[in-house]
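Only one protein chain is missing; all other protein chains are in place.
So, chain A:
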Amino acid sequence: MREDRSADDERMSRDLLTATDPLPDIGALVGRAVDGGRRRLRRRRLTVAAGGTSLTVVAALLVLSPPDLGDMASTDDVRLTAPSELGVRSVVEARQQAALLTEPFNEALETALPGWPAAEGDYSRSADGPYTGWVFTSTNTEAPVTELTVRVEGPAAGTAATRFCVPAESTPSMPCTQRTLPDGTELHSGLTQLSITDEHGDVVTSTPPFARANLPDGRTVLATVSIGEPGAVSADSVALPAGSPLTTAALEELVTAPQLAQMPLP
């Protein structure tokens, strides 16, 4: 630390302290950061593994995968219509909008997954900063802890090109389906084989369901499931219990819910 501070230095320090008042709610900020960090940790631990071989293909769950683009609509079907946009300009505004949109999301959630815990909404941003959509997270704290994450995002997020299914020919035990609905929605769903690394470096496998709808207006609605508490991962803790309502069909219903199709984007 400096020892030779002049009066001018002291004055500049005071000026900057004054200029940077008031501080935000530090407790809330740290709470959000911990929640966000836990979500990042879950995603980081979810790695796609090619089953049945010694070769493990590790890929981040949300990495763009050009080959999967072939699963999407043909060039003729490319929709250029821009989704409706709210024109969100600030973090505060984004959070307010996310909170407002949580209500219609929870209506859709209750329809698709009756009795499932209500979700909390937040905004999503690209690495470059623009707001790209909304993220709704619902956590069932009963063992095994299960987190359902639904992202409603515009084309800029790149979610439509995210790869989830390991090709069926290499992993026939992991069915993934793709079909086009009458309204033009491309619906992808199935199970994702995930290798989750615990803090000791041990790997356990999980096969949670997912569903993704690439809507005609260019938005993507993606539902993913994470099973197991970070830091407490075991083979038993990353499997859905028998009779879990988190089925592929339920997620398909959720991602195609009209509330999400009509949800304005940031």
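We adopt the following convention: a contact is a pair of C-beta atoms (placed from the backbone, for glycine too) under 8 Å apart; a residue touches a chain by one contact, two chains touch by 3 or more; residues count from 1.
Keep in mind that, in the parts below, contacts and distances are computed from a predicted model.
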Quiz item: One chain isn't displayed here; going by UniProt, is it "RNA polymerase sigma-70 factor (Sigma-E family)", "Cytochrome c oxidase subunit 3", "Hydrolase" or "Multisubunit potassium/proton antiporter PhaF subunit"?
Solution: "RNA polymerase sigma-70 factor (Sigma-E family)"
Quiz item: At which residues does chain A meet the chain that is not included here?
Solution: 1-2, 4-9, 11-20, 23-24, 26-27, 29-30, 32-34, 36-38, 40-41, 44, 89-92, 125, 128-129, 199, 231
